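This part shows subunit A:
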Amino acid sequence: MTSIRDIEREDTDILILGSGGAGLFAALHAQQTAPEGTRITMAVKGLIGKCGCTRMVQGGYNVALGGGDTVERHFMDTIQGGKWLPNQDMAWRLCEQAVIRIRELENEIGCFFDRNPDGSLHQKAFAGQTADRTVHKGDLTGIEIISRLMEHVLARPIRKLQEHRAIGLIPTRDGSALAAVLFIDMRTGRFRLVRAKCVMMGTGGGPTMYKYHTPSGDKTMDGLAMALRIGLPLRDMEMVQFHPTGLLAGDDTRMTGTVLEEGLRGAGGQLLNARGDRFMFDYDRQGERATRDVVSRGIYAEMRKNNDPDQVGMFISMSHLGPENVRRKFAGMVKRCADSGFDLAGGKVEVVPTAHYFMGGVVVDPDTRTAIEGLYVAGEDAGGAHGSNRLGGNGVANSTVYGGIAGDVMGMDMRSMGALRDPDEQVLAAEIERACHPLRRKPGHIQSLRHKLQEAMWEDVGVMRTGPGLQRGQRRVAEIRGELMETGVDPSNLAFNLTWHDWLNMASLTEISAVIARAGELRENSRGAHYREDFPEPGEMETSYFTVARQKGDELELEREDVRFTIVRPGETILPEGEPETLVAAQ
Partner candidate 1 sequence: MMLKAHRNHPLWLAYMLHRLSGLALALFLPVHFHVLSLALTRPESLDRFLGLADNPAVKLAEFGLVFLLAVHFFGGLRLLALEFLPWSARQKTLAAASIAGAFLISGTFLLQAV
Partner candidate 2 sequence: MLNIGLYMAQRLSAMVMAPLVLGHIAVMIYAVQGGLSTAEILDRTQGSVWWFLFYGSFVLAVAAHAAIGLRVILHEMTGLRGRWLEVVTCGIGMLLLIMGGRAVLAVTFA
Partner candidate 3 sequence: MSDRSKLLEVSVWRGMGDEGAYETFQVPARDNQTVLDVVSWIQQSADPSLTYRYACRVGMCGSCAMMVNGVPRWTCRTHVKRVLRDGALQIGPLRNLPVIKDLAADMDPFFDKWIRAGGVHRPSRSRDDPIQQVPPDDPGRVEANKGIECINCSVCYAACDTVAGNPDYLGPAALQRAWTLYNDAKVEDRQAVLDSVSGAGGCHNCHSQGSCTRFCPNELDPLSAIAGLKRASARSFFRRGE
């Protein structure tokens, strides 16, 4: 079997993990700012530009571009949406830099976003926003952004390690800095160690440990699990955003959980229960048009009332708007449903809340630096910018803004970096051992463990939570983890062995699931995406805290830390006096 001697070793200067909005922007900016001759390597679990969630962005990109809207207003929406939990400096930087990033995307990268008749950018409003702010390309915004970025990266002299899965961050012997990253070259099944002076992690979180989830299959919390293992603090880990309308098509298909877009509800789509009655107005004044978290809870509560085992979800119905009209306005969505065998325009489609985005992540500063020298984190892997809830449209803005910042900062830091660092060979050996663990055990059925985990998280650590539920969730996750450790993978051919990677995915997912449940237990109030039935109140805003989790030896330590209101205090605003509350015309 693989031993430490088998691993291939190579060096680079700047190493980037992931090719989402964060990774691709980091590569481009690093190339622009780093000194001549700097070697840049991009390593991705899938193919460059073809994996990750940025590609799947539908709705669009939030940026304040005038017309009454301001960076201040965007910032205030972000803070209020995050229920006062965001790191305000990060949120500010996000809103401020988005303005530059969108110009970069349009002018330098070559994206073309939808226009108004006069040729200016078209902007719309997602729920929870007080201005028409979301720039988009139809409902396929992510494809436009990632395809264009990908082209620039592919055309540049950047070393590409595709289908290379990062499995361990390897620090120096004294643990003060990052020395290298360990990969599995998935195509060959061999290990590769890449030393680098600066590493940016943009592996994009991904709450795929839930029964229903939207992110792409390659996202399994690997980055956060790696960060946890080298002792980095993770914040807001209880904050899992559910999208209210995921397609429900049964356990046997990967279509289940995929998003039916937000715009459907915005345009007047109705949510119906099994009896065919609208129910959202029982939960919120705005009915179907309420924010994601509210609608998700509405659907979840309604699902619980229903005790017919064959009838799990609720229904979204569009036909009252006229099937032809729906077909025209939501062409992409209607076709996607039709491909999967559902008639969105004329019939009704069964939906469930589905895990969509992970607000939690590594603690970073607004320059993407982490507690360990040489490691930078951006995008969905980084915590702080969104607090307890991410506004629709702030996700790509976040990954592209902070990816670019990471690239710039790494490029500049390169100038003062000394030589490549030597990795701690013991940690390296331990990480290899960890990855090889299943290869020495009797092969088992990993998929059924994944199902079990997804059930446990959905039931006990899901849309609505209770203290006892969260504890039960932790026990269940620990049990599943135990079973996983006894489940093996046939080692006879490790080249492109997806089952081995399924096992490794499960390893990351169980590690992080445990943290989510623990953090959920620690937060004894309800904010944004986190809802405790036993603590339904949001708690004092003034004394807001966020959760921080750290691995210390074998122990997971959690603590609360006070939110610092560095720019605005609860109840106050930075908008000029007399500014209207919202600029969005009532629907």
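Per the selection procedure, all candidates are chains of the complex that A comes from, given by their letters.
Methods note: a contact is a pair of C-beta atoms (placed from the backbone, for glycine too) under 8 Å apart; a residue touches a chain by one contact, two chains touch by 3 or more; residues count from 1.
Model, not experiment: these values are computed from the prediction.
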If you had to name the candidate from 1, 2 or 3 that touches subunit A in this complex, which would it be?
3
Please give the residue numbers of subunit A that touch candidate 3 in the complex, ascending.
46-48, 50-52, 55-56, 100-104, 106-110, 112, 114-121, 137-138, 140, 142-144, 147-148, 151-152, 154-155, 162, 187, 216-218, 249-250, 252-256, 258-259, 336, 339-341, 443, 445-447, 489-490, 492-493, 495-499, 502
